[in-house]
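Every protein chain except one is present and positioned as in the full complex.
The chains carry the letters A, B and C, assigned in the order they are written, with residues numbered from 1 in each.
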Amino acid sequence: MVPVSYYVVLSAVLFGLGIIGFLFKRNIITMFMSIELMLNAVNLAFIAFSSVLGNLAGQVYVFFVIVVAAAEAAVGLAIVILIARNRKTLNVERVNLLKL
Amino acid sequence: MFVLNHLWIIPLLPLLGAAVNGIFGRRWPHAVTNSIALGATGLSFVAVLELFREFTHLAPANIPWVQTYLPWIAAGGFRSDFSLQVDQLTMVMLLVVTGVGFVIHVYSTGYMAHEGGYARFFSYLNLFMFFMLVLVLGANYVVLFVGWEGVGLCSYLLIGFYFLRQSATNAGNKAFWVNRIGDFGFLLGMFLLFRTFGALDFAHVLPAAAGAPADAPGQFGTMTWIALLLLTGACGKSAQIPLYVWLPDAMEGPTPVSALIHAATMVTAGVYMVARSHVIFLHSPVAMTAVAGIGALTALFAATIGLVQTDIKKVLAYSTVSQLGYMFLACGVGAFSAGIFHLMTHAFFKGLLFLAAGSVIHATGGEQDMRKMGGLRKKIPWTYWTMLIGTLAIAGIPGFSGFFSKDEILAAAFTSSPYGSTLLWVVGVTTALLTSFYMFRLIFLTFFGSARYDEHEVHVHESPRNMLVPLVILAVLSVIGGWQAAPALWGGVNHFEHFLEPVFSTAAVVGEQMPSPKVPEAASLEFMLMLVAIGAAAIGLYVAWRMYIQRTGMPEKLAESLKAPYQLLSGKYFVDELYAAAIVRPLVWISRNVLWHVVDEQMIDGAVNGVADVSRHTGNTVRQTESGNTRSYAAWIVVGAIVFTSLLLWLAVR
Amino acid sequence: MSDFLIRHSLIASSVVKIAVLLFMVLTALAYLTWFERKVVAHIQSRWGPYRVGPHGLLQPLADGLKFIMKEDPMPAGVDKFVFVLAPLLAMTVALTALGIIPFGPQEIELFGRKTSLAIVDLNLGLLFLFAISSLGVYGVALAGWASNSKYPLLGGLRSSAQMVSYELALTLSVVGVVLMAGSLSLRDIIQSQSGWSWHFLPRWNLFAGPLPQVLGFFCYFTAAIAETNRAPFDLAEAEQELVGGFHTEYSSMKFAMFFMAEYANMVTVSCLATILFFGGWLSPCPVTGHWIWTLYLPAAVFVLGGLGLIWDGLHYTTPIGKFELTVLGAVLVGVGGLTAAPFAIHFAQGPFWFLTKVLAFLFVYVWVRGTLPRFRYDQLMAIGWKLLLPVSLANVVFTSLALVVKNK
Partner (left out) sequence: MTAVLFFLLAAVAVAAAVSLILQREPIHSALSLIVVMAALAGLYLLLGAEFISAVQIIVYAGAIMVLFIFVIMLLNAGVEERTQFSRMARYIGLPLAFVLGAGLVYWITRWTMGTASAASMGSVTRPLAMMLFQDYVFPFELTSILILIAIVGAVVLARREDERQ
């Protein structure tokens, strides 16, 4: 059997990758995906712990996380559409009016 | 027992009147305003009468009757409630305040009928009534102080009632400031009281003080300091040297105000306070001497100034000051009941005099200078007669109220040891002489001789009835007001003194610790003194008659011959100028050059602007991080996440 | 060799089953096209394919040859990876979904290991079926995007929107059945429908249970047609307006993959309809008592069909036709005899009934296509969101209420 710490390490790695993606992608949609990646990593950790602790609460929380992610995607993508419509670009570095 | 159980009714009624008139009165016709103001005052007067009836049936054990309504300040050991108290002294004050107050309210409806701000005037007046009643009803120094400050406020408002006149506003400010000085002393005295006795309720303080050891003559102990500080407050409120300067200027206010506030009631608050805390004063010979000295000095001083004043109200004002000096003199020689007695009679006749003067002014169309009057006797007989009665009363002509009270004071000043002394008595008698002189001078200048005003412009007319009725009432009171003391003349009992006995009995208690205040005086001596006093009054009357009826040219000659003293007197001893040079100008200079230009502009504004600059510059620097670039923000978020996570893990492992 | 197989019997049996299934399914798909063309033709009173082989029976072969032979151009400026990925994805998903369908109750012995008549038998079968079929949209969407051409893009957009919208209704319409069965395993669902009410009416979910799932079935079937982008919901490939829709740029094998994926989806959906609402492999008539003869229905059908074919072949015009048809008929008769044999008769029941029902559904599919005109896009969306979704929700609510009442 695989020690749970492996799963958690994997989730940590995925999380870190998500952060890197979030930091290094310029495309708003891709950054969004990176966020989803982080969420998934967290879910993995949840599930791993729930299975090692024999407690289903972890899975319940994953359920909620997924729901929230869905809502977030709906609203966020709507916002992305607005941005693309108004600024004619998806590059976050060109969407920087809010400064100084 | 209704009013006794609901003392709050008495002050509350005027407050309601003030509120209603002040808020809505501006749109209402005078009739409504009158009914409200008079209703409020009259009702509270009725309540006081009822209270008096109930009070007489009260068992001596229950006196003073204290009613505590709600706790007000409770800080550490300090506790002060909204509590009212009734005893004989309060009773007298209540009767005077509400009675005279009501009468003057009635008078005002006539006097102010043609003035602007009618409702405002009555609202202020009612407010004054409220605070004055709180003052006399208060069961501890704090509540008393509330009333004290409140009446000060109302006096300020009413002096500056014609706020379009620069002089009026200045006078108001002057009164306010001078009173501040006194109140400062009063506050310090209260603090010291609390520090000494741990409470400010009369019920606690006075017995405790009675039990405490008295200061030896010439010793400046705690008692002395308390007494002197309280005396400062009293001097401020009751216009004694050196703080009397505001009262003459206070005549800028409407005449009823002068009558009610600056003659009958408020200015006597100082006397009331001294009498209220007589125990403390009795414990310090120094303080007693100070009170007596200040009183005597003020009496003489003001009287001399009054000799040469030409403004009818100014004369009365200075006479008020000197009469107040009389009261202080009485308190100073331990004859507190005499002082209160004079307070009452003075309230009657001085109120009467002011109202009459007001009537004269009203009749001559706002003329206040006596040199432009004369021969009004026939034209305004009612005013003339009532004012004459008042003059007789204040001059101490036998049979009139002033005679009894003044006589008592003089007797006490002469006889009562250890405080009394011949000197005080001499001063008192001199003052009496001067008083009768300038009062009759006023009468002769105003009502006798030939008319010195322009007949065609000024149509002299008798005042309306609602002004005359109060005059009559007060005149009657000025006559009979002193008769309770009459029996003392033929060895009977002085009812007034007897009535106040329980209050000042503590004086007797204290008396056992020191040489007895009153030596049993021989009736003959008493009689002698009385004769001298009457003589003094008569001399004053005669001299005035000589100078202003027989040989009307005499005063000018006199002024010519004695130029320097005349200038001195007419210049009121240049006290105002002295104060201006010694205190006011330096203060102004310091305020402008130090407080304004240095403290305010440099320090305070500097601090504020400095703070603003600092924050602005920090903002400027921090602002650089707000690049508007989401990725930078993300990086910052990561930094935060790292910090937070490491912290959590550290806590978890630690 | 054999012991190796026995040691890894799980893998081995799976491989075998997959191979068999693939063969059958692909053939079936091929002949499904023939079937559809025939039916539509007769609906429109045409003959349909007739030339290639008797009754055009060899048409599918010809089509297959054509697909393979054709040139496979790669349009300019396409995203090559995605362009290739899309049809594969569609195909894979469609076929994977079929792997969960159980075709019969009995278990078979493979390499000394009993396995069911499905490639995998999950206890969350239904859920996974939806999970996989929900991936089907990618094939279409990616194809539309990768083609770098406006008609495919529009088609892809349309179909992805359409699929996502109807997936909701599809999933919700099934919940009623799941509630009644109390399980997500297809096998359990079928088992829960066994039995007869009043001794003649099978207790299938369509007309039995606490609440007959008529509404559920209606929603399911409508949504299913939309899911599979079939007429009248085939806007993604509306020839008249979008040329070919998402597969405009595709040709030869890639196009064939889309084609097969579509038909595979049809089959899957029909199977699911059978399982969920029509009692899967359960026989419509009780096999007990004096109904026992129904055990021989499969054999009878096969034999009669075979005899009919032989008769038809004898009268057929072309010699090849004569030969083929008679041979085919003979084979069918043989199969019929086989199914009548005592050792196989019980085993044959399940698959026979199952496939019969599926065939019926496929016929309905074609029938609908031949009958109904295409919807407008806004109508499509309106139906999806404003009709099917509420109705299926209501179905869920009522079913649960009925269950509560029943369990009281």
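A few notes on this one:
Just so it is clear, a contact is a pair of C-beta atoms (placed from the backbone, for glycine too) under 8 Å apart; a residue touches a chain by one contact, two chains touch by 3 or more.
Quantities reported herein were computed from a predicted structural model and do not represent experimental measurements.
Note that the undisplayed chain, when the full complex is considered, contacts A, B, C. Screening C:L127, C:L295 or C:V364 against the full complex identifies C:L127 as the residue touching the chain left out. Residues of chain B that touch the chain left out of view are 627, 629, 631-632, 634-636, 638-639, 641-642, 645-646, 649.
Contact between chain A and the unshown chain involves residues 1-10, 12-21, 23-27, 29-30, 32-34, 36-37, 40, 43-44, 47-48, 50-52, 54, 56-57, 59-60, 62-64, 66-75, 77-82, 84-85, 90-91, 93-94, 96.
Hidden from this view is one chain, which touches chain C at 79, 81-82, 85, 122-124, 127-128, 130-132, 134-135, 137-138, 141-142, 144-145, 153, 156-157, 160-161, 163-164, 167, 171, 184.
We adopt the following convention: only the chains that are shown with their structure count from here on.
Averaging Cα coordinates per chain places chain B and chain C 110 Å apart. Chain B has its Cα centroid 81 Å from the Cα centroid of chain A. Residue positions of chain C in touch with at least two other chains are not found.
Chain contact summary for the complex, chain B toward chain A: residues 623, 626-631, 634-635, 638. The touching residues of chain A, counted against chain B in their complex, run 19, 22-24, 26, 31, 92-93, 95-100.
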